[in-house]
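There's a structure below that I have some questions on.
The other protein chains are all here in position, but one chain of the complex has been omitted.
In order of appearance the chains are A and B, and numbering begins at 1 in each one.
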Amino acid sequence: MIKSDRRRSNPFVITKAVDLTDEQIQSLWVDVVNEPNAMAESARPASPMPTVILGGKGSGKTHLMRYHSYELQVLRYREAALQVRRGIERDGYIGMYLRCSGLNAGRFSGKRQPEERWRQVFAYYIELWLAQSLLRVAIDLNLGSEDGDEEVLCQEILQLFDKVPEGNAKTLRDIALLLATLQKDLDYRANNCVVTGKLEPEILVTAGKLIFGVPRILSQRYGFLKETKFVFAIDEYENLSEPQQRFINTLVRERELPSTFRIGGKLYGIKTWGTESAEEEILLNSEYELLPLDERYRANKSKYREFANALIRKRLAASFEPNGTQEESGPIGDISKIFETSNTSWDSPELYEIFFGEPSGNRVHFQSLRTKLIESGLSEGNNKVEVEDLIQRLAAPNFPLLEKLNLLLLYQDWSNGKNLVQSSYAISLLCKSFVEGNRKRRGRYVGTLDHYKGDLVAQILRENGRKQDYYGLDNFVAMSAGLPRALLTILKYVMDWSAFNGEEPFASFRISREAQHRGVKDASDWFYENMRKAGNDGFLVQAAIDRLANIFRINRFAEKPIECSLITFSLDENSVNLEARRILKLAESRSFLIRIPGGQRERNSERITMKFQLNNMLAPRWDLPLGRRGAIPLKAHEVDAIFDHSKTSEFQHVLSEWTERTRVATITKRIKPDDKPNQQSLF
Amino acid sequence: MIDYTIYFRENLPLDSEWGAEYDIFISAYNASDRVIDVFNRVRAKKKIWILHKEYEFVEGQYPDGVNFVCGSDDEADCILSFSDAHLEGRDITTTKICIDITGLMRPHLAFFIMHLYQRGFTKIDAIYSEPSHYKRKENTQFSSTPVHKVRQVAGFEGVMNNDNSNDLLIIGAGYESDLIADVADEKDKAKKIVLLGLPSLRADMYQQNAWRAQQASDSIGESTAGKVFAPANDPFVTASVLSELVAKREMSEPITNLYLSPIATKAQTLGFVLFFLGERQRTSTSLIFPFSQSYARDSATGISRVWLYTLEFPFP
Partner (left out) sequence: MTKEEHVERLERKIKYLSEGTWEHRLTLADVRAWLAQFQVSVDLEQDEQLHALFLLSEFIYFGHIEIRELLRSLYRDLFRSRMIYEIRRNHGGTRNYAEISVKYEELKKKTRFLGVGNPSESGNHLLYYFRQENSLGKELFIHSHQIFRRDTASGPATLVVRDPDIENYVYIDDLCGSGTQATQYMKDVVRPLKALNQNARVYYFVLFATSDGLKAVRDLKCFDAVEAVFELDHTFKTFEATSRVFENETAPFLRSQIQQTCLKYGSQLVPDHPLGYKNGQLMLGFSHNTPDNTLPIFWADASIGVGWTPIFRRYNKDYGW
């Protein structure tokens, strides 16, 4: 029934790890462990080296961290009918997953108390907090109680305290209760200090004593824990203030085996790498490793594609499970077939149909040429260009894309001061030859087609009032730029539109281009809006990206694009002004710009330039390409004008410069066809 | 569970004088018609304007009368200072207090009510007025700057439960989808319930509110409770709805940490506060709020309905 189908919940709706139970994480986990460079492998859960896992929203970071946590470990061992202790011994680690958001760390400051006092409170709090999660695991493993030495174990643990707390803790549960009581007391003091005016907790144990000491005791006492790493996995690092992060960084640096850390946070979440020891920072690769999740997914496109496929398949299967079987051969088999795509090859009948059999001379692109020729005065005078003849030479009625290519080549030649008539003959020959089957890869014709095809198709679509082509699963994957959540969001919107369109995607397994177009647009807007959380700076980032994208757009739809599929630029960081640099960094941390690793080395100097690409998710907003090919070096003044919001008039100037650069300059005074041009900007 | 709906909620007439006379009347100035109108109508021995830092009034813009300027960012600091200045030494059982909550910043409103509750005041009249004319809805922004630091409201921090496997965040949702999103993101991993104002203040507002909340759906995730409603101008029903909702959830699985975020009307905010005071003190419950440096002054004009809520403390 139509209505019930429409109301069936979208399988891509849940887009955050938060909503998943342990079981769901386990079942939705897409494990590519057997592959080299696999995600799970890279995380190396048993590694003693602390790892900072950075990921933008929806990068799968939490998913990854939870996957390696004790609760999920136990779930896996049970499924494999493995005793938990044996499982831990085999895997070599115990993960304790904690979230900073649970700390409500915002309360540990101000309230008329000095910062130093808060630092002590926070340190003590963290110690109690982490130690409790450790004890929870120990209790669950029945350490001591199963081994018959619980009382002695507890004694040893109590000795770690600077001041042994009162009471007679004989079991681990007793100690856990003790710690909980201490924490509660600390909560109370911290919360009420504004009314009481005092914040003077008695600190019974200094930072590190428990969280490093207890694992040591446990691994010495219990054989199966001999080689086990105790991994404190602290997620949502961005919820901590800078001094708070400084403290934790210090813990990381001063860790003692068998304890170690994983820190999870958003790209922009690391407020400092500093520690509490005078200006020293924790050192990359010697004191911690970095796992930037987004980059990993981006670096390995084919792996990401496989991952994406598997992820989607799992989602769809989970959604259809109640009704049908999960055969691969079902409609889920080749998911990409569900999405209606376009044919944009050079001989595509779809492109031809856009013109409804309109003779070439009437087509928009040739009308532009005609106008240009007339405006330039080349169509008059003694050595006038016969406009219609020229057009006919460049025409290829059945292949509008080749017509556009021909025009591009002509415009390039024109810019280089070549004789237009001769040029048109040459191009005509190349075109015919190509159509007849000569498709030499290295030739100018094929080479230019290869490079500019995307832009030329985009131009045809735009010039003729059509929507840009972002159709098909491949495009969605490309657009998501390595962010699984972005991919799921695109799919969610696409499915919603398909349902709203009345297409019944679950029954027909066919999703129209219109639904895809709308869904992609919504997803792009979602990305643009959702990533603005940087406050007022967020507006500045958006404004800068608007400017940048406009330049790329001018290029894409120009007569003579400077670079093909342009969404990438490079710059010399040092030559750019402070504000521009700040916004640039912010844009990167918020994933509006993606840094391309390994910037180019300038030919004539030792400078290494930075290279950035516009996040693909933003491409549809400005009709920009998804794949990146060309890159343009931007001059310092251009970067300043784009990223420094105050430089409005400078930006207008840059905009005009670009418009000029990408157009064929027409000179109004008459030029004889064999005159050498003297004023045109050569490119 | 407490049934808060037995408490008096009435309309004050606009076409005749108001009978009650108070010892002290407190209102927060936001330059709106109705807040000024109410200030003039109320009969009290002493009337005081609170001037919130967030509204960014300068001296020349202060209203006539006794003004208390809140210099601090901290809601506890502000209210405690106010209390020292104006409530010191007053008899908690006989003093007749009336507060117009319409212009008060929500965290201050919350702290104020809690403060009065803890000091032992037994009866407080709270007034809430609705404008006759709202500015065009969909793009109404009430907060000037988009930076929101989400933190607990002073006094409403609760006891922290380390186990956050079943955390619940209940958001009293208004127009501002970015506020909703910011709060939801802060408690990213908690289950979330969005409380919508229905009946809304006007018939068209519910649909708009729901739509705006939907725009934050990305941050909210899947709703775990279907739709939950409470009237936009009734703190007592709001408190009862929360009471019932939380009790029901606890029956199926105990809530590890309960976060309450009232970002809809002031009346609803009051409801959240009453629920906290009535049933959630000294538990792992806290009130969280997206704080801004500044706040847009009310753009709505005129006055339509004026509500009087009679708070009778303490709760049984």
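The definition used in the following text is that a contact is a pair of C-beta atoms (placed from the backbone, for glycine too) under 8 Å apart; a residue touches a chain by one contact, two chains touch by 3 or more.
Here the structure is a predicted model, which means the values were calculated and not measured.
Novice: List the neighbours, among the chains on screen, of the chain that has been left out.
Specialist: If we consider the entire complex, the absent chain touches A, B.
Novice: Please identify which residue in A:Lys453, A:Arg518 or A:Arg628 touches the non-displayed chain.
Specialist: A:Arg518
Novice: Tell me which of A:Ser47, A:Asn309, A:Asn501 or A:Ser575 is the one touching the absent chain.
Specialist: Of the candidates A:Ser47, A:Asn309, A:Asn501 or A:Ser575, A:Asn501 is in touch with the missing chain.
Novice: Give the residue, chosen from B:Arg9, B:His108 or B:Arg249, that touches the chain omitted from the document.
Specialist: Only one of B:Arg9, B:His108 or B:Arg249 touches the chain omitted from view, namely B:Arg9.
Novice: Residue by residue, what part of chain A touches the chain that was omitted?
Specialist: 2-3, 6-7, 496-497, 500-502, 518, 521-522
Novice: Please identify, in ascending order, the residues of chain B that touch the omitted chain?
Specialist: 3, 5-6, 8-10, 136, 198-199, 202-204, 206-207, 210-211, 214, 226-227, 229, 231, 234, 237, 312, 316
Going forward, only the chains that are shown with their structure count from here on.
Novice: Roughly how far is chain A from chain B, centre to centre by C-alpha average, rounded to an integer in Å?
Specialist: 38
Novice: What residues on chain A touch chain B, complex-wise?
Specialist: 13-19, 62, 99, 101-104, 106-107, 110-112, 129, 132-133, 180, 183-184, 187-188, 190-191, 194-195, 236, 239, 489, 526, 530, 532-533, 535-536, 538-539
Novice: Going by the contact rule at the top, pick out the chain B residues touching chain A in the complex.
Specialist: 74, 76-77, 80, 145-147, 149-152, 154-155, 157-160, 162, 164, 167, 181-182, 185-191, 218, 221-222, 257, 286, 288
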